[in-house]
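Data block below; observations after.
Of the protein chains in this complex, one is absent; all others appear in place.
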Amino acid sequence: MKRDLLCKVIEKVKINENIYKLTIEKPNYNKNIKAGQFFNFKCGEGDYPLLRRPISVALVKKDSIDFYINKVGKGTNALCEKKEGDYIDILGPLGNGFDLDIKGKNIVIIGGGIGVAPLLELTKQLSDMHVNIDVMLGFKKEAFIVDEFKKYTGSVSITLENGSEVNKGYVTDLLKERIKSKKYDYIFTCGPKPMLKEVKRIGEEENIKTQLLMEERMACGIGACLVCTCKVKRGKDDWNYVRTCKEGPVFYGDEVIFDE
Amino acid sequence: MKRDLLCKVIEKVKINENIYKLTIEKPNYNKNIKAGQFFNFKCGEGDYPLLRRPISVALVKKDSIDFYINKVGKGTNALCEKKEGDYIDILGPLGNGFDLDIKGKNIVIIGGGIGVAPLLELTKQLSDMHVNIDVMLGFKKEAFIVDEFKKYTGSVSITLENGSEVNKGYVTDLLKERIKSKKYDYIFTCGPKPMLKEVKRIGEEENIKTQLLMEERMACGIGACLVCTCKVKRGKDDWNYVRTCKEGPVFYGDEVIFDE
Amino acid sequence: MSNINMSVDLNGLKLKNPVTVASGTFGFGREFADYIDLNKIGAISVKGLTLEERKGNPTPRVAETPMGMLNSVGLQNPGVEYFIKYELPFLKQFDTKIIANINGNTIEEYCKIANILSKTSVNSLELNISCPNVKKGGVSFGREPEMVYEITKKVREYCSKHLIVKLSPNVKDIREIAKAAEEGGADCISLINTLIGMAVDIEKETTILARGIGGLSGPAIKPVAVRMVYEVYNTVSIPIIGMGGIMNYKDAVEFFLVGASAISIGTGNLINPYITMEILNGIENHLKTKNYTSVKDIVGKIKIPSA
Partner (left out) sequence: MSNINMSVDLNGLKLKNPVTVASGTFGFGREFADYIDLNKIGAISVKGLTLEERKGNPTPRVAETPMGMLNSVGLQNPGVEYFIKYELPFLKQFDTKIIANINGNTIEEYCKIANILSKTSVNSLELNISCPNVKKGGVSFGREPEMVYEITKKVREYCSKHLIVKLSPNVKDIREIAKAAEEGGADCISLINTLIGMAVDIEKETTILARGIGGLSGPAIKPVAVRMVYEVYNTVSIPIIGMGGIMNYKDAVEFFLVGASAISIGTGNLINPYITMEILNGIENHLKTKNYTSVKDIVGKIKIPSA
């Protein structure tokens, strides 16, 4: 049986004004952690705030896991108040994770904002598979964890929405540019919804298989409550709501229906 | 206008398993603080727990105030989690405080449990008035802040409910014993309700004026919501509910009606 | 801040701003005059009044619950005559609107008190048919549309002032209740009063409140309040004063968006005596940031994504 555990905060690093890296002791059960999986964090003290918050695994190390947390509200703020030595109740790993049983050698990984975090572990795992990986990361004003990606691939590009002329723009524009000259076999992506939508569109247009890591509001994170649904195709003309926390959070681009 | 302020925790001392002393910077408005007054503390982070918790002023120093906090639930536990350097939102001073416009020279001060805390400032203030003060403090198993009291009077006695033969018993028994040989002009008291009831009874029997510091569940602490009422006599045959936080928390023994 | 129009007209009752305080949580204003400038509040709804003095319920009268509180004050108040003589003059010093929250055991009592207060300088009467903390009257008048219609209509006859009817959330369908109040002649509706609740001391095996049940207020009830304001806004055409768990300007904006023309702060006052001023500033800033020119611009503006 799985056990959720109070795990110790080993290190906390302020990445920028809004983002912190928490390095947390691995739960002491023997469980393989896949890139794209997440843990569901109890953020405050006691019962408040009530619900857990899903945070993606960013990097799995021998005895610990790195998480990157963007402060956007009560829960993430409370998490970023934790101190080294504090214990956090983290439930996981949860979700399906990226499907790494892939064909093809040329991989592109596209991330936007805090969505770059889960792509780090993915890049690491893919780098062990001896494929070519181009990483493209898009940020608003300020890039982060770029050096971490560089440990696993030589090709890391960056765009900034408010950047200088060199790298100004959307990361999807960069992708569209590159695709003109390079044939990719596979796209992995995570980031804000409009970006995912655009990546899916590009993938379909160019006939490249895509895997999207989708965010959805969650409660249990374990598949019990059906609140985190993602609309996906079923058969030819039908569709279905499936659980982002269980059947996802990673979906193939061609199965997701973005109409809500 | 009054201002409530975030005040800094200057020192935190663990008194015993359950009780902490917090020394908190004085709010920076110029306000006289009376013995028997309290501050209404916001205990957690943000809105939770929702209500403030009343804590008596235990000792007023030049730039700071000592509070003694007994951990009994969510609020007091959260307070005792505060660290030196943290800020706490404390509203006060609130309530009437002890009436020190008294006649007579022989004073007895009787406290029980955490109820001894507000009697410390009282003892200090009375000691400046050059009266004779006998302090009697009752505890369950373990005495605390006795040495603090000794700074202001030579006469401090202790009883322990689970004590050795020397000092075993209730503090009210000690009072009854002493009263046989000594004529007191005034009794001040704070502690659990049954103790206050007994002190009131003794005061009436012996014709000694008593002042009781009463505890009641509160919300606002400033007299607005009427939830903290204490039943008191009104005229000859009538009674009334008055606000413990405003008309109290100190009441004369002969006005309080203990029938609920 | 002066470029945002914060004034609202509640169908005859003109407020300089939409931030008001809820009955029972602000006494008769005196306690708050130490902390804030009462001139800056849109309106003050005073502690519920009855014809005669009421002593209220036994103590304990309060229990904390998860992000909420239960109260069982039981309409303790000095009676309407005392109010007029000793409290109203104090309140009338300030440039704010005074709402008298009225209560009775019978319809006749409501009418009597309405009649008495109509001759004073209060600006509005708030018909409280939703108090859960009294044996007679109170919420029992507020749970059936027929009853709500009848009492509103009768009181209307005796009330020459602006008339607010304050609704109970302990009903089957708030829409039919609001409709009944409107048809009975209410100028304005305020909601919600407290939900009925209970809390237990498991060691003593008694309820925490001496009287057993009490009224639940605070953030815990906000989702219910927001939903009810939304429903009522889509049912009646008289304005709404929305309340229930407002603790900051964001909560207040939720209420405007679902249809409240003004908001009222209750439990929040008990936790932070400065809260009204903080919320007032917060609302103004929010409107500015979003480039609105008047608070009226956002009233009822909510969209339902799937609709």
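Order as written gives the chain letters A, B and C; numbering starts at 1 within each chain.
We take it that contacts are C-beta pairs under 8 Å (C-beta built on N, C-alpha and C of every residue); 3 or more make two chains touch, one makes a residue touch a chain.
What you are looking at is a predicted structure, and each value in this text was computed from that prediction instead of being measured.
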| item | value |
| --- | --- |
| Which of C:Lys40, C:Lys92 or C:Arg227 contacts the chain that the document leaves out | C:Arg227 |
| Chain not shown: contacting residue from A:Leu22, A:Leu79, A:Ile222 or A:Val250 | A:Ile222 |
| Which residue of C:Pro18, C:Pro219, C:Pro239 or C:Pro273 touches the chain not shown here | C:Pro219 |
| Touch with the omitted chain, as defined above, among C:Val171, C:Ile189 or C:Ala262 | C:Val171 |
| Touching residues (missing chain, whole complex) on chain C | 57-58, 63, 65-68, 70, 143-144, 170-173, 195-200, 202, 205-207, 209-213, 216, 218-224, 226-227, 230, 245, 250, 253-254, 257-258, 286, 298, 301-307 |
| Those residues of chain A which, in the complete complex, touch the missing chain | 1-4, 42, 47-52, 91, 216-220, 222-231, 239-241, 246, 260 |
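Throughout what follows, only the chains that are shown with their structure count from here on.
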| item | value |
| --- | --- |
| Centre distance in Å when chain A and chain B are each reduced to the mean of their C-alpha atoms | 55 |
| CA centroid of chain B to CA centroid of chain C, Å | 36 |
| Approximate Å spacing (C-alpha centroids) for the pair chain A, chain C | 46 |
| Multi-partner residues of chain B (each touching 2 or more other chains) | 48 |
| Sequence positions of chain C contacting 2 or more other chains | 67 |
